[in-house]
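Note that this complex is displayed minus one protein chain, with the remaining chains in position.
Labels run A and B following the written order; every chain starts at residue 1.
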Amino acid sequence: MRVIGRSFETAMRNEFRMQSRRRAMWLTMLGVSTLFPLLALHALDERFAQEGTLRAIADWTNFLNLWVPIAYGIVLADRIPRDRRLRMDELFATFPTNQRYRLWGKALGVALATVVPLLLVALAGAVHISLRLHSAEVMKFEVVAICVILLPALLFMTAVCLLLSTFVWPPAIGFICAGLWLFLQVSPTMLPSLANSLMSPTGSYAIAGLFHSDRGWAGTQGLVPLGPLGPAVSAQSGVLGPVLVTVLAAVLLGALPAAAGRRNPV
Amino acid sequence: MRENVWFLEYRLLTWRPAGLAAAGVGAVVSLALVATLVSSHNNSTQLLTGGIELGLPLVAGGLAALPAGHDSARELQLSLPTPYRRTLLRRSILAAMWPALGMATVSIAMVTTHRWMSSAGIVGGQLTWIAPLAWSTTMCCLVTVALRSYVAALMVVSVLGGVELLIGSIFRDQSWLHPLYLPATTDTLAHSFWWSNRLDLLGTAVVAALLTGRLLRRPECLLQEDAA
Partner (left out) sequence: MRIHIHELTKTFPGGIQALRGINLDIESGMFGLLGPNGAGKTTLMRILAGVFLPSGGTVRIDTWDLAVDRDRTAVKCVLGYLPQELGLYPDLRAREFLDYIAVLKGMDHTPSRRRRVAELLDTVGLAGDAQRKLGTFSGGMKQRIGIAQALLNDPRLLIVDEPTAGLDPEERIRFRNLLSDLAGDRTVLLSTHIVEDIAQTCRNLAIMSTGAVVFRGTAADLIDAARDHVWLISTPGPKPEGNLTVVSTLNLGSSVQYRVVGEVSPQVQGQGVPTEPSLEDGYVWVMRSYRDAVSSAVA
């Protein structure tokens, strides 16, 4: 048990460090995640001014959650192919430690490191809202919003992108990530999809059930209709939605070692 | 014979760019067919237009930047009398050729099935996909060479594509951002500035191409290990 724990912890710590030291990761994640909010600042501020604190926070976090998971997924998807490219997987395969725990440690380490710049931007936005609305409660709400809207979505993308990267040609992963995320946003009135269902990682039920808001504002600003939610919107479904997405992500992550092992049999 | 080099460059790239382009075209057409069945003719037309105006140009961009992002024999290439810039250009053209062919095919199919959305007619309307193709391929190459990271280029264009689809009003409502707005045909509210937008995209593509060429004059920047 101790060996398992060490294997997991070492992989997680090393991946976290390596990912945190990538200048390109910080530049692109911070650059991309601050650029669009700054471009939309005027529209966002107008929207915030019309709403209460709770809905403003939901809108802000939803705004980030619309597109941030694409960037996050693409950055993550490079990690496993990189091990193959550098022949590190061959070396790891010779180690007595359990490869499953190493891979899960790697997934968690790289995910934690990549999420840091996004959390900084999300919290910076919350500070901005707090100053605009003169509300001290904003930070508390933002932490909840991050936990039920942003983090389940990012966990879902972690699982999907790492899993894809074990068998898909690396340059194709970016397009699949972006395509999948956009597909998950599209209203079922346009295309059959799980968008706006409890299993959707878009955070729609958490936004409606816990923050009494909707994703409608974003839906009116672009070309993709986001559509209405199902009838069962409540505080319970607002919690159940993120939990189901987390469970789905955990199941996908559970399959990661098997998918990686198929490519590089140990 | 120089034509032999094109064939060998094609062999180097393997079938994968063609495969990815085919998958992209297949996805766009399939989604449009599904949309026809479950929603409306208008939705499927909008999907096809979005596919050739945003989705496939971004695929082309990613493929065009791929040779600048990775070359297993780069040091050897830099020691050869043929300028490496020329080799990269040849490879980028070959890689981006497949999605470009896909876009041309879809646009012909759209014209023949009366689904053509562009108000600029059939000939001028071809800028629906040509301008974003030029913009995306040159911009991806520029970001790859400037940041020495193919992943960064892929991320920037993919996120830009996502943001333009989901919250395109940011770009549509601020005129100084029009040169970055790719889906001006798909977005009927953007038709008022369609021509200037297309010319802006082409102009930006020329600037990006020139900047990339300039950066590639410093060969060692390519040899430094990709920080990503």
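Convention: a residue touches a chain if its C-beta (ideal position, glycine included) is under 8 Å from a C-beta of that chain, and two chains touch if they have at least 3 such contacts.
Every value quoted in this text rests on a predicted model; they were computed, and no experiment measured them.
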Using the whole complex, pick out the displayed chains that touch the missing one.
B
Using the touch definition from the top, which of B:40, B:82 or B:175 touches the missing chain?
B:82
Since one chain has been left out of the picture, which residues of chain B touch it in the full complex?
1-2, 4-5, 8-9, 11-12, 14, 71-83, 87, 218-220, 223-224
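Note that in this section only the chains that are shown with their structure count from here on.
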Return the distance between the CA-based centres of chain A and chain B, expressed in whole Å.
26
What residues on chain B touch chain A, complex-wise?
16, 19-20, 23-24, 27, 31, 34-35, 38-39, 43, 46, 50, 55, 58-59, 62-63, 66, 147-152, 154-156, 158-159, 161-171, 173-174, 177, 183, 186-187, 226-228
Which part of chain A faces chain B closely enough to touch in the complex?
22-25, 27-28, 32, 36, 39-40, 43, 63, 66-67, 70-71, 74-75, 78, 169, 171-172, 174-175, 177-179, 181-182, 185, 189-192, 218, 220-224
